Each structure stands twice: as C-alpha cells, then as structure tokens.
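Excluded from the complex is one protein chain; the other protein chains are retained at their positions.
Entry: subunit A
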C-alpha cells in the first residue's frame, strides 16, 4: 500500500505522497491500526532528544476525527458518482463536452484522459476552480486588490466584470518579511539599478552575463549564511532540479523526506540515483534507511554506495513543520553522508536574525553540506542560491545546467535581494530588518495561539509562519475560499494532489507586514466562517507520533 510516490511513478508533486490510501496513516510511521498505548491521552510533544535541542520543539499533528474522516469519504463518494454520471452524459453527447478529449485518429491508442487524475480534474476540481488562480492587480503586501471574475458555465470559463475587489487581506503570499512592497528604500535602490543596467542581461553567467552585481550578491549571501561560497540562480525551482543531478548520479543514494517539494523530487529523479523515502521528519525511519544503506550497499552487487545524500527542507510548506535538524546532522555525521537542505521557506523567516533553520537551532552552518534556498519568499524577489564549501560551489559553477545554459539574473531583481538582505542584516543602518523578524515571530505565535483557542485543527510547529488550517471535506475547500473572499480575506486553499486526499486544508502564511489590527480582523472572519462551516474540529487530541518508539510493525520499507 505504501510504496513511495517515486516508485509508483506518479507525477512529481509538492509532497511526493499521493496515494489516497496514504491519507490517514502516513505521518511518521503512525498507522491507525496500531495505536500506541498513549495514543488517546493528550501529549504535547517536546523532543525526547533533549540534549541536541537548545530550545523547546513543539510540533503537533492532531488526529483526524473519525466522524470527519468518514464524512469526507462520503463526500468524495457522492462527487465521484456524479462525476461518472457526467462522464456518461458527455460520452453519449447528451451534454456539451468542455474538456480535452482524444481526437478520432487517436481512438485506438492508449487513452490519455481516463486515469484518476484526469477524472479528478474534470469532475471534482472544476467545480471549485474559482478558488484558485485569481488574478490580483496590486503589490501582494498585507492587502491586495483582486480582479472580480464570474463564471456563467460553472467554472469552465471565466469572465472579468471589470470591477476590482479592493483591500483584500492577504493571508496567502509567502511574503514573510514583508519585502513585497512598493514604498520603501528597496524600491529606490531597484529603480536606480534599473536605470543604470536596464532589465535584461541576454547572456549566461559563463559568457557575457556575469555582472559585478552578481558577484556582489554572491559574496553578500555567503556572508549572510556564514558559508564559504555561494552560487545564485534566477529561479528557485531550477536551482533544485538542476543542481541535484550535478551532485549525485548513478550508484549514489538519495534519502528524501516524503513531503519534499516537487523541485527536489524532480531533481532527484533526473539525477538517476536510487531514491529512498523516509517518513516525514521521522528520525528513526531515516536512521533505519541509513543503516540499511551502509550494511547492504547497492542492490544485487552489494558494492558500497558512492555517495549518500539526505535531502530535507527547512520548513515544509504544506505541513508547517520544521525539520529536526540537530538530529539529522547527528545522523549524517554518524553515518558519514551528505546533507542537502532546502531553506526556501525558512530563510529570513526563522532564527533571531533571519538566517534560517541553522540559526534557529543554534547550529554551525558548516554542518550542512549544501544549503539551498530561494529569494522568492522572504526577500520579495525571485531566484535561488546554493551555498557551501568553495570547492563544491566551484564545481557547480562549471557543471550545473542552470549556470551554463540559463540566462542570468535580471539586475533589478538582484538589487531587490541585495537591498532586502542588507536590511535584514542591519547593514543599511536601520533596525527595520530586525524589527520585521521580530514582528513575524510575534505574529506567528499570536495567530497560531488564537486559532488553536478557537478550536481549529492546526498543523505544524508553533514557530512556523506557515499555518495549515484543516478543512477535510471537499465542499468545504470551495466554501471556505468563497466565504473568506466574501469577507475580504484572501486565503489559499489546498486539496489533492498537493495533500493526501482527505487532508484538504487552507494554508495561511503570516507576514511581518500584517499589523495586529489586520490579524485581528482576519481572525474574526476566520472565526465567523469556521462557525458557519463547522470547521472547529479540534478535540485537542494530539498524535503522539514523533516520540513514539519506532517499531517494525509501523514501517514498510520502500524497495528500489
């Protein structure tokens, strides 16, 4: 039942975990059939491994209430039945068919549109499609303006009415430190650079596209992260998917967290290395895989693996959990493997001075072999970086596809990163950066505490600015998005395939640009909608999964 997504060959997606059957029993080796003796008592999880952690690590995943799970499946059942009815009507040309179909010439070939995902898109996603891809027409700061849009044919096509929905509270952008704005010093610096350098570069880094600004950025980022050297790219996704293949190849082993981002999954697959998946943030699972890898070596030949690379993320963007870095590093040292950490969401957002997970746990940046991150979140720009030892970066400069073949960074974007990073580091002579980091941490704690108090089920670490609010039922995904927008709060709702099929959720991202007043308004609206849609599922029963002794019955190995 639980084979890895990699193995089954599903499309790469945000979490690498996609089978419906994974839904209820996927995390950390917790299988519903084998609840531990303490699974019904309330356990607030504090890491056992006290010695490694310098601060409390409170991460909770509340159990899905049984009734809710059953009703969710009933809902999907009804939708599936009606989906079949509609497919039948379309097939017999009783109703007009809007979706893509095979052409007549293709009739005898392998069917293209008959698998579950197409069925899902056609019959389930289409009905609530209005909650996604809404065009916005302003800076995605604390408030945004949205284009109003209507559909007269049940979401198959949309029409713009020409009206603008003004001042929608933005709870969806990854604008953690509030640098997506058009008013402050960053904008001035960007405008200056734009008038000096123009916008495009029109060449790659290896040819005529290496500006002094690029060098400046890289040395600045290296200083910020505390690593020897840094390489920056124009796109975060490509940073992952193009650098992993440059680092590992055939004969190497990748140990990847099951909820890793699609870019990491893609990179791992492109590399040709063997991929094994460990349970989300579960160190026992990781250790078992490491041990097995060392003991048995490669399949069949039993030669030792050339390299073992552990791939984790800083903050997981769908679960709001923070990687257990101290333990990962301890394991990595014990078994002499390498560690690749994607700090896309955590850089800037965690740690007393915004330097990410490493600083949050008070560790040494040298212990992480490859530090990857993106500029598209906290810094309000675009692009990604890879940091590490000088030899590693020099190697990547020559071998990574995205340095050799991709046109380099646009100078205004570069300048935005430089300006915002200097602001965070306090090198612009102000304390705005520090203030923003504090504001974000405060907002996070406040918002999470309030939501918990209201009785919503909230996942993840109490310090993570990504707050997943569980919705579960498919109709509530659409209803939550619509009702919140009616109340002028923009939220991102997420369903299958980005999450397991029953764990649909709304993902709220906090920002330093949210004032207390804005947060209170948003909380009031969420409370209102929560009552209207009966979303307050919480029974305050926390899954004791992370600290449960790891036993063989709860673990199924992924074969290669």
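Criterion: a residue touches a chain if its C-beta (ideal position, glycine included) is under 8 Å from a C-beta of that chain, and two chains touch if they have at least 3 such contacts; residues count from 1.
Heads up, the rule we're going with is that contacts and distances are computed from a predicted model.
Novice: Pick from "Density-regulated protein", "Ubiquitin-like modifier-activating enzyme 5", "Intraflagellar transport protein 25 homolog" or "Serine palmitoyltransferase small subunit B" the UniProt protein name of the chain that isn't shown here.
Specialist: "Serine palmitoyltransferase small subunit B"
Novice: Quick one: which of A:52, A:79 or A:492 touches the chain that's been left out?
Specialist: A:79
Novice: Among A:69, A:128, A:238 or A:252, exactly one should touch the missing chain; which is it?
Specialist: Here the residue in touch with the unshown chain is A:128.
Novice: Of the residues listed, A:154, A:405 or A:435, which one is in contact with the missing chain?
Specialist: Residue touching the chain left out of view: A:154.
Novice: Pick out which of A:392, A:473, A:489 or A:526 touches the chain that's been left out of the picture.
Specialist: A:473
Novice: State which residues belonging to subunit A touch the missing partner chain.
Specialist: Touching the chain left out of view, subunit A contributes residues 71, 74-76, 78-79, 82, 85, 127-128, 154, 473-476, 478-479, 532-534.
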